[in-house]
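Excluded from the complex is one protein chain; the other protein chains are retained at their positions.
== subunit A ==
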């Protein structure tokens, strides 16, 4: 089964792209197929409403109320606590 993941950051081009690559690699290792999209935080709500994502990964503080699991992945940029975040994402991919 394919997992659909939305990655958001402030501009939708910088840190979300870094995280996108990392999640692609995690999914490959876990043997899970993924469909990843990137967006700006401000576009997240509309994007979620128009598509059926399994979960959302954000690199910035995410304060919107959404009806799907949200994982904060700033750690993938800063390196602090990165393994924990990776584990969380792998778990979600395998769900």
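Simple rule for what comes next: contacts are C-beta pairs under 8 Å (C-beta built on N, C-alpha and C of every residue); 3 or more make two chains touch, one makes a residue touch a chain; residues count from 1.
The rule we apply is simple: contacts and distances are computed from a predicted model.
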What protein name does the UniProt record of the undisplayed chain give, "Imelysin. Metallo peptidase. MEROPS family M75", "ATP synthase gamma chain", "PTS sugar transporter subunit IIA" or "ABC transport system permease protein"?
-> "PTS sugar transporter subunit IIA"
Spell out the interface residues on subunit A facing the chain that's missing from view.
-> 9-11, 13-15, 17-18, 20-21, 38, 41, 59-61, 72, 74, 76-80, 82
